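One protein chain omitted, others in place.
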Amino acid sequence: MLRRLTRPARCGNPADMLLTRKASGAFVIAPTPFLPDGALDLASARHMTETFLRSGAAGLTILGVMGEAPKLDAEEALAFTRAVLEANAGQVPVVVGVSAPGFAAMRSLSQAVMEAGASGVMIAPAPGLRGDEAVVAWLQEAAAQVAPAPWCLQDFPLTTGVAITPAMIARIAADPRLAMLKAEDCPGLDKITAIRALEAAGAMPRISIMGGYYGLFLPEELARGTDGVMTGYAFPELLVAMVREGMTDAMWDRFEAHLPLIRADSQPGLGLAIRKYVLARRGVIAHATARAPAPKLSDASRAEIDHLLRRLARRDPIASGLT
Amino acid sequence: MLRRLTRPARCGNPADMLLTRKASGAFVIAPTPFLPDGALDLASARHMTETFLRSGAAGLTILGVMGEAPKLDAEEALAFTRAVLEANAGQVPVVVGVSAPGFAAMRSLSQAVMEAGASGVMIAPAPGLRGDEAVVAWLQEAAAQVAPAPWCLQDFPLTTGVAITPAMIARIAADPRLAMLKAEDCPGLDKITAIRALEAAGAMPRISIMGGYYGLFLPEELARGTDGVMTGYAFPELLVAMVREGMTDAMWDRFEAHLPLIRADSQPGLGLAIRKYVLARRGVIAHATARAPAPKLSDASRAEIDHLLRRLARRDPIASGLT
Amino acid sequence: MLRRLTRPARCGNPADMLLTRKASGAFVIAPTPFLPDGALDLASARHMTETFLRSGAAGLTILGVMGEAPKLDAEEALAFTRAVLEANAGQVPVVVGVSAPGFAAMRSLSQAVMEAGASGVMIAPAPGLRGDEAVVAWLQEAAAQVAPAPWCLQDFPLTTGVAITPAMIARIAADPRLAMLKAEDCPGLDKITAIRALEAAGAMPRISIMGGYYGLFLPEELARGTDGVMTGYAFPELLVAMVREGMTDAMWDRFEAHLPLIRADSQPGLGLAIRKYVLARRGVIAHATARAPAPKLSDASRAEIDHLLRRLARRDPIASGLT
Partner (left out) sequence: MLRRLTRPARCGNPADMLLTRKASGAFVIAPTPFLPDGALDLASARHMTETFLRSGAAGLTILGVMGEAPKLDAEEALAFTRAVLEANAGQVPVVVGVSAPGFAAMRSLSQAVMEAGASGVMIAPAPGLRGDEAVVAWLQEAAAQVAPAPWCLQDFPLTTGVAITPAMIARIAADPRLAMLKAEDCPGLDKITAIRALEAAGAMPRISIMGGYYGLFLPEELARGTDGVMTGYAFPELLVAMVREGMTDAMWDRFEAHLPLIRADSQPGLGLAIRKYVLARRGVIAHATARAPAPKLSDASRAEIDHLLRRLARRDPIASGLT
């Protein structure tokens, strides 16, 4: 177990930096950068963190599916977390994905990253859970394991195969440490409305709801009542602007200009390769390397993304001047 | 069994209307229209067919997943097929989905619709098949069952859970009746390239490849070598134009203008409700009714689609003037 | 639709032969016999029915998974049902599986078989349903579709992937036409106890519960409170004796003697081939033919079953004298 870690002095976790139900804004999901030989690229991790903060990120999320978490061993996961936390230096909350096949790994990692200064952890139900009671019980036990960390529930049934209804979320929200819902069911807009209705009716406390699902439905999610978005689109400036400024007609135009790339991102598996490729082209990370097993971006795919970036550059200056 | 059907004189199936490997263009997937009480709306079926033909459809596909095929009984499926075939009157090929849990139903329906004048049938592998050999053997047996109909292989692993590699497609293409591949793996672009490479290398005969997957990646699919597209987007005029005119910059602009609606279409389950709603608003079908079990379009969802249509109307005149 | 069928005079369906919550005993699941060329073997269907009745069957179940239902078209399903009903001649209740991908086929088949004299229908939840509410709603709608037929709920999550909890069953049992539960969850014994406890507490009406799952846990199921068993073991005499006489030590000995064969039966897919092989060896059906797609029994597998039958014959005379 990883319990004997001491918290580094420089990346404190003051009480006001813990994840709360009032969290809002664009939480950027950060990939895990690697060197061409597959080793962790901690220099890129720090540079990426600083870049995302400059882009206006209201929070950072690491070690999710997009963060290739299962491909890291426990020491690597912690080393990467520390690099991000140090670069963040307490500026925004950092949420760390701790989903794992078993509770022991979940507890160990959670304890280690909270000691290192994380603001909360993210948990998705284990694939294969069936039946509302079993799902709720599993999540309640998982929440107990990561105590006293605040946590974010990831509702992504297309990946987990597990359905979580608004009524189940209301039950889970009896845990005061449930701070946030990462809402990425699809279709999922009416579900956001239903949860907000339960809150309004007093059937559950108000929690922070972040949209997700690649940002494909971010405009509608905001209208339904989300507090922000948590996704890893390689132009987080767009996410920040949409959440901050709201969906004016001009913002819809801007969203539409980005939609072809967002759509490309949403390809299962390949999306990670595309995000890393774009982040590398933007100079956010040094290398687009992903660890095996990972889909490779073919030359044809790269040319397609390059074409999308050129088109985007004509409509949004943040995409111009890529090297 | 349904073998004693006589072919209606007026919807002939001349040899040159059978589906071939040279098929190209936009094959429009037609929904099955219902009256508000859930009964078949054959008047809408006829009007829809005529409308799609006027839009430039190079073919029609009915009784697929989007056609609510499993919600029809055998007599209804045949009645709807006949209505479409009569309205089509031999103008374009009509492909009929015959996927079913068992071969007997597949064979019966295939025989009935081919006698009624269909041009070919569409088959997806049964969910649960595992192992390349088992998948290929199942598809070969399915093809034998629908003989002598030409057929289209639907490769939609996100729905079936069955992987079909280019090498497997090459083996299946040894059947001269395999006319067409409906390519909707995701990610799937490199797969199209790989199949075309196998053909160029003489490892398999050239077959017709239709893109699909809601049309989300139609521009890239065409560049990778598809012969057209087979999907049910409610503005088939766009699909027709993209396939006929190719992806100029202006066409990319037009595609982008439609992408928010195409994206909404791609929501599992809900997409059908959205397509029927838009087709009803366009006057193509009389009612947006879908048979249970089907997701309902909430008022909020309808308002969101209406907003997308208003935005679209400013950039593409085909969306203007909706009632 | 198949609504115009008239009920044959000779296989009546008097009110006292409808499936009720008081049903008990061994309901034998009958396979669908085929001739070597794959055509329906209706002569075997009749002979099999008479044989099962002589064995003491308290009911018959046809067109389940073991009945190769998805491999029959609608006319064949009805022809086979009629052959069984005629041979049964109203002696015991006959339950007909009507599970289908869509409600229309379910409704058509249900209406047709009830008109032909069936006692009730059996429904399993559609694979892919997720979330208690969605499962309950789907089953309630399915029940509405088959009205006014009494029905049996098949709870077989290893095949359907759908979890049904005791609380959900209590809600579904508000439908007075829910007569029976085919309990084949695994592990499932505590679930039987939980349902009986809900009944005892007045939380739901008492329903008939039949064990299943190949009969592997029949002794324990009876002790937990089932009213009988519904499975297709090729020696239904054993099932009849166990249910009627209870689990004495001698009956446990007899069960153990059969367990190696029951175990062989429980192999997914192959079990059907084994059951048909043994039934053919016993002279119950004329041919062991199964329709494609179906696992074949290799020579080695047949020899293994023959060996099990020889061993069984030494401990139970019903297995002796096989041709």
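Each chain gets a letter, A, B and C, in the order it is written, and its residues are counted from 1.
One rule holds for everything that comes next: a contact is a pair of C-beta atoms (placed from the backbone, for glycine too) under 8 Å apart; a residue touches a chain by one contact, two chains touch by 3 or more.
Nothing here was measured: the structure is a model prediction, and the numbers come from that model.
Asker: Which is it among C:Glu75, C:Asp175 or C:Glu220 that touches the chain not included here?
Answerer: C:Glu220
Asker: Please identify which residue in C:Thr20, C:Gln140 or C:Thr193 touches the non-displayed chain.
Answerer: Only one listed residue reaches the unshown chain, and that is C:Thr193.
Asker: With respect to the chain omitted from the figure, which of B:Lys22, B:Arg54, B:Arg130 or B:Lys296 is a touching residue?
Answerer: B:Arg130
Asker: Looking at A:Arg171, A:Arg291 or A:His307, which makes contact with the chain not pictured?
Answerer: A:Arg291
Asker: Provide the residue numbers of subunit B that touch the chain removed from this figure.
Answerer: On the side of subunit B, residues 130-134, 157, 161-165, 167 touch the unshown chain.
Asker: Go through subunit C and note every residue touching the omitted chain.
Answerer: 158, 186-187, 189-190, 193, 216-217, 220, 223-224, 249, 252, 255-257, 259-260, 263, 267-270, 295, 298, 300-301, 304, 311
Asker: Residues on subunit A that touch the omitted chain in the whole complex?
Answerer: 1-2, 68-76, 100-105, 107-108, 127, 138, 141, 291-293
The criterion applied here is as follows: only the chains that are shown with their structure count from here on.
Asker: If you average the CA atoms of subunit A and of subunit C, how far apart do the two points sit, in angstrom?
Answerer: Subunit A and subunit C have C-alpha centres separated by 48 Å.
Asker: Which integer distance in Å separates the CA centroid of subunit B from that of subunit C?
Answerer: Centre-to-centre distance between subunit B and subunit C: 38 Å.
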